[in-house]
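I'd like to ask you about the structure that follows.
Only a single protein chain was left out; the remaining protein chains are all shown in position.
We just call them A, B, C and D in the order they show up, numbering each chain from 1.
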Amino acid sequence: MTAMLLLIVVPILAALVTPLARKNPRALAALPLTVAGLSTLGFLLALGASPLALSSPFAGPFTLAFTLDAWRLLLLAFVCFFQLMTGMYALRSVAGAARPALLVGSLLLAFGSACGVVLTANVFVLLIFWEMFLLALYGSIASGGEQAERVALKALIIGGTSDFLMVMGLMMYLLLGGSPLLGQPVRIAATPEAGLVAFVLIFLGAGAKAGMFPFHTWIPEAAEVMPATGFAALPASLEKILGISFLITVTNQMFILDRRARVIMVIFGLVTMFAVLLPALVERNFKKTLALTAISPVGFMVAGAATSHVAGIAGALMYMLTHATYKSGMFFAAGALEAKAGSARLEDLRGLGRAVPAIGWGFALAYLAAISMVPTGGFMAKELIFEGMLHRAPSVLALLVVGAILNVAVMTKLLAVVWERRPVARPALAGCEYVPALLLGVAAFFTGLVFAAAVPAFELKVGPAGPGGLTAMFNHVGPLTYVSLLVWILGIALYLVARERTSSPAEAFSGLRTSPATAGALRLAEEKKLDWYEVGVKVVEWLTRVVFRYFERLIDVVADAIVAGGKAVSGPALSAVHNGVYGNYLSWVVVGLIVVLALVLM
Amino acid sequence: MTLLVGCLVLLVVAVVLLGLFRDLLYSALALAAASVLLSVVLFQFGANIAAVFELSVCAGLITVLFVSTVSLTKDSDQGVESRLPARFLLPMLVVFAAVAYGGSHWLASYLTAPAPPVGAPASFAEAFWGQRGTDVLGQVAIILAGVLGVLAVFRAKLAGGHHD
Amino acid sequence: MEGLVGTLFLTPLVGALLMPWVSKLGRRAADAFVTLAMVVTVVTCLLLLPGAASTCTFEWLGAHVEVDGLSLLFLVVVNGVGLCCAVYSIDYIGHYGGRAKFFSLLLLMVMGLNGMVLVRDLFSLYLFLEVASVAAYVLVAYNLEFDGIEASLKYLLLSVVATGMVLIGISLILATTGTLGFAGLRAALAGGAASNPVLMLAAGLFVAGFGLKAAVVPFHAWLPDAHPSAPAPISAMLSGVVIKVAGVYALVRLFFGVYAAPPHVLRALLILGLLSMVVGAVVAYFQTDFKRLLAYSSISQIGYILIGLGIGNWFGIVGALFHVLNHAIFKSLLFLNSGAVQYRTGTRDIREMGGLENRMRVTGVTSVFGTLSIAGVPPFGGFFSKLFIILGAVAAKQWVVAFLTVFFSIFTLGYFLYLQRRVFFGKLNEKWNELKEAPAAMSVAVVVLAATTLLVGVFFDSVLRGLIEPAARVLVGGN
Amino acid sequence: MDLQTTALAIIAVPLLGSFLIPVVGWMRKGKLTGYLAVALIGAAHLMTWTLLGPARAGQVTSFKIPFYGDLINLSLTIDALAAFMAFTSSLIATLIAIYSLGYIEHGDHEPEYYFIVTLFLGAMMGLVFSTNIIFLYTFWEISALACWRLIGYFREPDYIWKADKAFLVTFGGAVLMLLGFVLVYAQYGTFEIADLRGKTVSAVALVLILAGVFSKSASVPLHTWLPDAGVAPSTITSLLHAAILVKIGLYGFARLFCNGLSIPPQWHKWLLAVALGSAFVSACAALQETNIKRLLAFSTVSQIGYTFLGLFAFTATGYVGALLYIMAHGLAKGGLFLCAGIIEHGTHTKDMTKMGGLFKKMPVTAVAYLVCALSIAGIPPMAGFFSKYFVIQGMVNGGYHYLAVGAILTAVLTLLYMLRSFHTIFLGQPRGESHHEGAPVMVTVVAILAVMTVLAGFFLPMPFALAKVAAAQRTIFYTLAGLWR
Partner (left out) sequence: MTEAVLGLFFAGFLVFLVGVYLLLSYRNLLRLVLGVEVLAKGVTLVLLGAGAHLGMTTLIQSLIVTFIIVETILAAVMLAIIVVCHRTNLSLDVRMLSRLRG
């Protein structure tokens, strides 16, 4: 029991004392790994204690309820693993950040609150941890220095806005009879209008956390400016895990979806998937490309969750875990390479994987997971999502396939860049810089095995899966297997075709920038015309200026005008009649007497 | 009765003449005349002592005071007076007479039965000293105020500023 | 008790008589003597206080005076403020000269006012009104500058018309009832006053006549000239006391004590009160002369009192009488403040001042007390009187009156804040860097008044029970 | 001491004790007046601790000291609402008084400053316990006149005018309110709130009373005096915004209409609309403002609107939310204004566009500012989140979904302007000359407020329990199904 809370409390406390260590760089660098060790210890202790539940009243619906079950253990395992990797990577990289103490503090806070999100059994407490996570995100982006501050603000505003929406949804959920406690699911039909609105609001909040359209726009920008450590830990992995697993909680445990709700979800999923694929194809920055490709899988997962089918949902969950693993691995790789090359441009990173084989192989293994190759977890996940979607909407399945193909093309391009045959000096790298990338790559490759072993945990989350269980759904060769094959072949072929026309793999697909069909859309995206946040801020600016000038300030102006007008009308006239002439005054007396007599005698 | 009416008419005439005269002294004399006529009226109603007061104080003292003031301020703007008031006095007199006539008759219609005087004083002395002793004190006070007031007004003004 | 009433009545008169001789002994003797005389009257008032609910008479040489609750309230006001003004004058009057005459006239004015509230006869009321008035005419002109003389003449020339009207009214009443004593009149008028047109005509003449003395719009025009032009202690007496006694007391005594509150008259009072309140406040806003602003505000406050009377129910009358007390205190205070400012700076022009509080702390702080009280900010006294007036208006379902009363208290605060802003509060005008606080006696007087205005508010219940309610009970005969 | 004596002492110590301060200041110059003020205010605060236990147990102590007839009595009630307000206000006021020791320069007007600050708190304490309308009004006005003197503390002509404006607007509203009270009196014949429980208020009286409440609590359109009052010393603005003044209107409403008179339900939604409009308009204004103190003032107006939303929802949750809001906003806004004071001291400007990059020079202030700003914006685990949550939940429970959405949108604006101000002031390139951190006592107080803002979130159950008791003591006590699950 205490072990469970240790996972939450230790990192948060450590985060609070981090500022004290800011004068000592070594202690600072060692802090994340130390805490990660403690957390892992806590996890191991919790492993023995599972399952258990803990509840204590706090205020209103904010009952402090925590639960530990198989599914949560699985998630915790991943979180702890990430935490260890991050801690290891941080040993060296922290010193390179513009604001090291802030980075370390944010990382610790992020892991602590992530464990909180995983462990809590109360939606409202989850929300609190979630917001603490948001603060950690803000801090970790801002640790990138001055140019990162703007992005940090953007991330915080977007996150805050979506969370406010979710709070609203949760309130309506409560009012409709929903319970804040996840352990005793009271599912609310999304059918009546209020239910649908509540669902959509919560869905948007959960999706926003994972980086779903339209709340994704800060992610590519953050990738550029924030330290790779932070990006690998937060937007690339933890955020997705927390967001999608909560999304599944919403769709599975809190609401009963109807067709409308599912359509809404699918639309959001597809838009998310395709919105970033085009920019990802032509992007020239390695980290930004990775960030963009971290968004479209979210669409894939949302679509999976939208199926309301055991297979689709389980697929989404598996995809989520796989993606978090390989993407953080890729990011650690990118960070290490960038640190050496002094740049994150694809052009400058060409062939570095060959020069640092540990990273190169780690990246390659991660690539396999990314394109859902057998036997990685990605393969199982994609298979299940296709399976689920086949049950719901085969037409959407076609779109998913297209998205998957493009994704494969982008990934292949990155792999080709890293492994390009080119004479490169072998840079000196400390072990702690390349080991995380390698380990994560390996882990990504073996996710399939882990998932196969952890099927009961998934089933705990998604519910019973009929005869044969989940295993039966991906453990066979059927039409969908051929679809997967098709995806690989077409994706790689697409890349090869594009590669043909250019001098280096980094330049592949750059023809799209000039092609009349796509150039316009890309330019709009570049100028942030399609960025919901930037447009929204402009609209808000305009709206508030109107309200301020033409309503708020006007109050004073009008009040002053009334006073001045009253003065101008009443005072001078009344002052003027007091002209000091006796006869005048006496005549008032006479008139007054007549009036008084009239009043008295009438 | 005739004497009374005559006196009253003359009184009004004197007052009107007071208004019409250009020369201040004539006006003052007209006022004195009015006072004399008033004292005759007072006599007729048996208010002997009041009549004497009216004659001596109003017709005499005030006229003297007035005339001396006129002479004290002789170099001043005697000619400021416009003839406007005199011009309108006579027409206005008709209006005033109408109002006064209507008023007095209206009054008469309501003042039909005089309340029987209760404990009416037998003599002036009793009335003055016995019943209206408060007024005696008041008179002392007002005379004192008048004397001190005149003295204060004619005091030597302190030269200099406002600081002690 | 009888002796006390007599003391009250005669002390100022004797004091005024003796003053010229006492002053021969020197300046300090005159100061001490006038203070002593006023202290005696004040102490007498205080000794009478416990018997406020009963009536107490005094007969001497055929003079007949009486004290009841209503008289006592006004006596306290007259003599209390009189004492403060007398003390204040000790230092203030130095630059005018004629100390003994000034004190004598001041005492005579107090005598006249005391007489007015003590006598029980309509004609005597008139006579003592004239006593106070004659003293007031001279005192207004006391500086012998153009403004004093001009104001005094206009005051006098308007007043004689008013007293003429009052006398005609008295004649009519006398002719109708055959008596002038209040008790007799009350008996004679019982029940029939409102139906007798002659008596109502007389009532109208009284409203106009005493209304002029109380400076009710449209009979007010003399006040903004006379009050500012007088020496400050006299302004304080005039605004704080004279208009109350000569105007309000007479009206109250007549229309509630004698006439039994005829509704037509009350309506007229209400309308005149509203008019005064509005006109006074609006014109006050445009004044650049410190004391003239205060004078117009007096007109406005008299309006409040008349509104309370015009409403005519228990709350209204209590409010009006309480406001008489409060206004006497805070308006005297403010006039004395203005006097202190004028004494030091030599000007009354608000535009030339600024930040005086930094140099004249006592004057500044006490003026804040006055400001807050006049605007009706609790816990100062002015609040409670206005509260009762509003309560009365609402109880009488006079919504418009209630609203206007409330609205114009905002207005009042507005122009007094303007005054504070331009005169006391704020950055010190360079010109007045060398300014000093007013002399001790002046400061003592204002501090006493400021403390009183706060204490009257804080202990309003005692004041109401001990002073105001007995007075109101005289008027409406029981709660 | 029994509760009666304690309550009387809580009122009397600062209210009467304040009069010692000018005397002391007159006798000797120096810091003594400041220490005396801290002692008086602190003593009042410490005494409020003894009220918390009985209040949390649901104990209501009422007593009446007859004053004038059956009209005006000194009636005091010590219930959960009163204890909550007394505790919160005096706590923040104590901290502000301590901060003043470092902030107020030793000048001519120092005794006056401490005198009026103490008087101000005394008036607040009196207001909190009074349940006779006239006494409530009296203390209400004492606070107005105290704020008049304090806003004009710097004596610049323009400042004085703003002080006058504040006084005029609040006084004007208050006298209209007084008229409303009198109308209530005319209808029900009493000024005792206890006797008015459950009586329906008439439309005219309600509008008049709300004029007073809104002008005091600076709600649109009667709010413009509050941003203008930013010319006062920062301690004073802090006191006005966080501890005392604007809370008076809120408290007054809670006392009058949640624990006394009742408002017909068909008017609730209009009240909510007005409060929401106020919150929204001022949030817009805050987004456009570049003067730090004006920005914070507009933010106060907006948060006051929020608190009103909680009260106007007339649900238990909303009521609890409003009370928590008073506390959370008090702590956070107090902290923000005191931060602004440090910034102003350090940079000699209030214009945010002339600041920037201050984080390095004043890290403690910056962190405190951020924590308080996040609390205002409603980000957990800061206390501001919970209060905002309960307010909106109260509205949702009351059935006002659309208005709740409006409230959410306003919260987004709040987040935007609060963080933007933090970025403009503390982050980015340094602009202007060199700056320095505030005096130790000032920084300490600011840090304490920031820490308390966080701790109030962590230890929410304590104030929450008290607020819940207060909600149960309301006139209309009803719970919706499943409210407190």
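One rule holds in what follows: contacts are C-beta pairs under 8 Å (C-beta built on N, C-alpha and C of every residue); 3 or more make two chains touch, one makes a residue touch a chain.
Because the structure is predicted, anything quoted here is derived from the model rather than measured.
In the full assembly, the chain not pictured is in contact with A, B, C, by the touch criterion defined above. On the side of chain A, the interface with the absent chain consists of residues 575-576, 578-583, 586-587, 590, using the contact rule stated above. Remark: the residues of chain B touching the chain excluded from display are 1, 4-5, 8, 11-12, 15-16, 18-19, 24, 27-28, 31, 34-35, 38, 41-42, 45-50, 53-54, 57-58, 61-62, 65-66, 69-70, 72-73, 76-78, 80-82, 84-85, 88-89, 92-93, 96-97, 99-101, 103-105, 107-108, 111-112, 114-115, 117, 120-124, 126-128, 131-132, 135, 138-139, 142-143, 145-146, 149-150, 153-154.
Across the interface with the omitted chain, chain C contributes residues 123, 127, 130, 134, 137-138, 141, 144-147, 149-154, 156-157, 160-161, 164, 167-168, 170-172, 174-175, 178, 224-225, 228-229, 286-287, 292.
Assume only the chains that are shown with their structure count from here on.
A straight line joining the Cα centres of chain B and chain C is 30 Å long.
One simple way to say how far apart two chains are is to compare their mean CA positions; for chain A and chain C this gives 77 Å. Between chain A and chain B, the centres computed from C-alpha atoms are 103 Å apart.
Only residues 355, 358, 372, 375-379, 383, 387, 390-391, 394-395, 402-403, 406, 409-410, 413-414, 417-418, 420-421, 425-427, 460-461, 464-465 of chain C touch chain D when the two sit together in their complex. Of all residues in chain D, only 67-68, 72, 108, 134, 137-138, 141-142, 144-145, 152, 155-157, 160-161, 163-164, 167-168, 171-172, 175-176, 178-179, 182-183, 185-186 touch chain C in the complex they form. Residue ranges on chain C touching chain B, taken from their complex, read 9-10, 13, 16-17, 60-65, 91, 94-98, 101-102, 104-105, 108, 111-112, 115, 119, 121, 123-124, 127-128, 130-131, 134-135, 137-138, 141-142, 144, 172, 175-179, 184, 188, 196-198, 342-343, 346, 439.
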